[in-house]
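What follows is a structure written as structure tokens; I'll ask about it next.
Shown here: the complex without one of its protein chains, the others still in place.
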Amino acid sequence: GEINLSAAASTKDAMMEIIRGFGRVQPDARIRTNFGASGALAKQTVQGAPTDIFLSANAKWLDHVVKEGKAEGKSRGVLASNRLVFVGRKGVAVTSLTDLNGLQRIALGTPASVPAGQYAEQAMRTAGVYEDLHRAHKLVMAQDVRQALLYADRGEVDGAFVYRTDALLAKEATILFEVPDDLYDRVAYPMVMTTAGAAKAEVRAFYSYLAGPEALEILKKFGFVTVQ
Amino acid sequence: MDTFLTLTAQDTAAVWLSIKVACGATLIATPLGFATAHFLVFSKMPAKSLIEGLINLPLVLPPVVVGYLLLLVCGQAGLLGPLLRSVDIRIIFTLSGAILASAVVGFPLMVRAIRIGMEAIDDNCLMAARTLGAGRWDALVTITLPLSGRAVLAGMTLMFARSLGEFGATIILAGNIPGVTQTIPLAIYEYTNTPGGDRAALNLCLVSIALSFAILLLSEALGRSLKRR
Amino acid sequence: MDTFLTLTAQDTAAVWLSIKVACGATLIATPLGFATAHFLVFSKMPAKSLIEGLINLPLVLPPVVVGYLLLLVCGQAGLLGPLLRSVDIRIIFTLSGAILASAVVGFPLMVRAIRIGMEAIDDNCLMAARTLGAGRWDALVTITLPLSGRAVLAGMTLMFARSLGEFGATIILAGNIPGVTQTIPLAIYEYTNTPGGDRAALNLCLVSIALSFAILLLSEALGRSLKRR
Amino acid sequence: MELEVDIEKRLGAFCCAAAFTVHSLRCGVFGPSGSGKSTLMNLLAGLVVPDRGRIRLAGHTLYDAEAGINLPPEQRRIGVVFQHARLFPHMNVRRNLLYGWRRTDPGDRRIEPEALIKVLNLGHLLHRGVTRLSGGERQRVALGRTVLACPRLILMDEPLTGLDEELKYQIIPYLQRVLDQFAIPLLFISHSLREMRLMTDEVLVFHDGALQAQVSTESLARSDMATAGGGYVNMLHLGPPRQVGDLWCYPWGETELVLTEGGGAGDKFFELEARDIILLKGRLAAISARNLLTCRVVGLFGVNNRVGVELDCRGNRLVAQIVQESVCEMGLAAGGEVVAAIKASSFRRIV
Partner (left out) sequence: MELEVDIEKRLGAFCCAAAFTVHSLRCGVFGPSGSGKSTLMNLLAGLVVPDRGRIRLAGHTLYDAEAGINLPPEQRRIGVVFQHARLFPHMNVRRNLLYGWRRTDPGDRRIEPEALIKVLNLGHLLHRGVTRLSGGERQRVALGRTVLACPRLILMDEPLTGLDEELKYQIIPYLQRVLDQFAIPLLFISHSLREMRLMTDEVLVFHDGALQAQVSTESLARSDMATAGGGYVNMLHLGPPRQVGDLWCYPWGETELVLTEGGGAGDKFFELEARDIILLKGRLAAISARNLLTCRVVGLFGVNNRVGVELDCRGNRLVAQIVQESVCEMGLAAGGEVVAAIKASSFRRIV
């Protein structure tokens, strides 16, 4: 049968490798992937798009799908989590959140829609630097994490808050510091089987493979923090 | 550098899909666009401006919003959901969805182009045709249509090009499913989200550009032959 | 429901910004678009198709890619970076950036519109003007320009509407800085990515639609007065 | 044909108002520039909607404001040759010519395209795009296109302008013949009294949008004697000629006329201006006029200082135009006899 997977775009590379691994276990399984923004995926699912497994970049959109009755809350799980880091070009002298005041421009995902942006805002607030930066229009809200990274990479901003997994993509920029864990909530990638998906045996098989040890190895390789 | 213009199987699929979507959207939208433009030019209805405004919506709204609205209308739970189900047409996550998204987003461009050309037609020619026994429809087909031929062609080119570049509405309505709905822009989006994917993204851009050049040259050639007559 | 058409301060700022961006892009692109269309219609240069293809690029490529390319060109480390810095113009993350992004994305539409209208001008009128002592430029201003007036107007309307809806290129080039570069589509994007933000997004959509209707009616009225003469 | 019209139409400051009934098959519309001739055509053809009134053609109501009837142009089957050709720029000459013909019921297709194309001298242009024609060529295509549609009524707005005389007098007889043969009624606009006399029997005279008079073409021609430079023109229908020396003798009713101009078989139409006829009494030593016809004066009609002398010449009618002074001097009166001297070169062949 066919497995319809809707997953947050930031997990694409890791997911593709996991799918290849699953293919070795179950050669006749066909997985149709649909990578996009979590919000878009959630809305598509709610409007009746064929989704068997929904992997979101944050809990909000997963809750939305459950609330709309498209999925059973009890199948809910967490695939992996991520860490927030601050990247910039070499030579930018910052080592902690408190140094950010000395910078001109800082990119982060739009807090309203990008989870990484939310966590970044939370961290800055906790560290007490957010208000000043915001009022000075130093914060550049990007469409997504990749865009924030792009700005940092090309030197358009002095630095950007991104996930660790994303930071590995940068060419010029490097991780300037890791944001301390205690300043923000845990970055989790929750997942769920939809009601339609839970009815199919091969979906259930893939879902448990996602939580299995092979998948964990792959996720680790791509920089995710694994939960179990 | 060694991968310069080598396309993976998935890329090739995206290129073919894009061609199908662009052609499909153009072919579907052309007759509708012509009819709409004709209505807007020749009708004396007072509600014309309202209709024109509605047609322009996909241009005014961000493509993503257009995609959402289409999703609301054509989804299972949407307005047309029951109707579409009854005739067994699936829009969401299908090629039809991608075509629909492109057609809707490009539609105002096509209508505008045809309209500008149609407004320039000499009324006298139409009148002459009527006195020679051509009815409204006959004159439409034998005079208005060929005389706005170049504008229709221009509208089709615009529509085709816009379809090649359409991203926002497509990814919402049709999803981003390789081999099924992943067109060139969606594939490019994925590549730009991948380490070292820039080269592959650039390759796809070049293919898009080549396609658009081909269509441009074709339409120029057709346009010249229309003019020559 | 209680928030129906209540806009937050940030929304109002986005609306004003969108108006500024759409007007700015339209005003900048109109003379350039006219000149380009004129060149494409009247020049006999063989490289014409190439230039036309280049002009069409922003239509063919996904807006995000266009934004990315503009960033590569106009960024700090970009091709024009040093030049722009030397004349103290900042493009990235500024209103100028948003205007530039909109202007570039809408440019092919404007050129096409003007071109279709210009192609319909009767050559004989231009010739008559020349024999009456009008030089090339004089005839351009006194004959070609007014006779393509309606098409220019149509092009401007297209450009304005497209600017209102431009998302992909703007968010890359100008960033999404509330109060500085956050136009309506960017604000809508934020809302739609928040569960429960749909109502606020819809409000902004309605504002966009109202704006585009206003421009449409204005251009229709102007167009009619152009025709009446 | 029985065309009944009673309409009014306002265009800006200009107002066109006309009420008339035309019975003859060939009717002209005459009037100075801007007097509303083209407007009348547009109203009849259904291209402009009148403000009020009624139009009936051969018993069919084409337009009736009160009854709410307004047939669209294509159902009126009224052909129009426009003042400016209005050809279809995207079609070649052939397709332009056949546009209306193809839309005509095969049963109504009474005119042969080939013959018409030949008369209009368009054979070598059939595959040419109409944007690459000369002015006269365009006009001929427009004429042919309308005639080929075999309409129930043909409106012609200065259809012969831009044509050289030779071509013009080749086309007129053909038109006459075709319209006659198929009894297609004609409404003909022209500024040329000569064309008018050849093509029409009756004339509507417009001035400033108003119908001023509906008169026979003959009387319009007679009244033209009054206008500066005008004059009455006799139209003579002569039989087939025979050559005599380097001149030609044409039968004219019971008698014969001597002309400088020859011609093939068949009847011919000739013009003879009334003022070209000199009336005399008595015999001369020598005179250059080749025709000396003894006539009886039928009547005299005066217009301003000119006098038309209607003559009977062995059954044929002839009008000579002279001045009042001569009438007195020569003692001309109805019933009297007089000799009409006409030069062999005074005749002008028109058909």
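Each chain gets a letter, A, B, C and D, in the order it is written, and its residues are counted from 1.
FYI, a residue touches a chain if its C-beta (ideal position, glycine included) is under 8 Å from a C-beta of that chain, and two chains touch if they have at least 3 such contacts.
Source: prediction; values computed, not measured.
Residue C:127 is the one among C:35, C:54, C:83 or C:127 that touches the chain not shown.
Only one of D:21, D:219, D:260 or D:294 touches the chain withheld from this view, namely D:260. Across D:279, D:295 or D:318, the single residue that touches the chain missing here is D:279. Although one chain is not displayed, chain D still touches it through residues 11-12, 31-34, 37-39, 83-84, 128, 132-137, 140, 157-158, 161-167, 169, 191, 225, 228-229, 231, 245-247, 260-261, 271, 273, 275-276, 278-282, 284-290, 304-306, 320-326, 329-331, 341, 343-346, 348-350.
Residues touching the missing chain, restricted to chain C, are 122, 124-125, 127-136, 138-139, 142-143, 146-147, 149, 226, 228-229 (touch as defined at the top).
Throughout what follows, only the chains that are shown with their structure count from here on.
Per-chain CA centroids place chain A at a distance of 35 Å from chain C.
Centres computed as Cα averages put chain A at a distance of 90 Å from chain D. Shared interface positions of chain C, i.e. residues touching 2 or more other chains, are given as 68, 189, 192. Touching of two or more other chains is recorded for residues 43 of chain A. Under the touch rule stated earlier, the contacting chain pairs are A-B, A-C, B-C, B-D.
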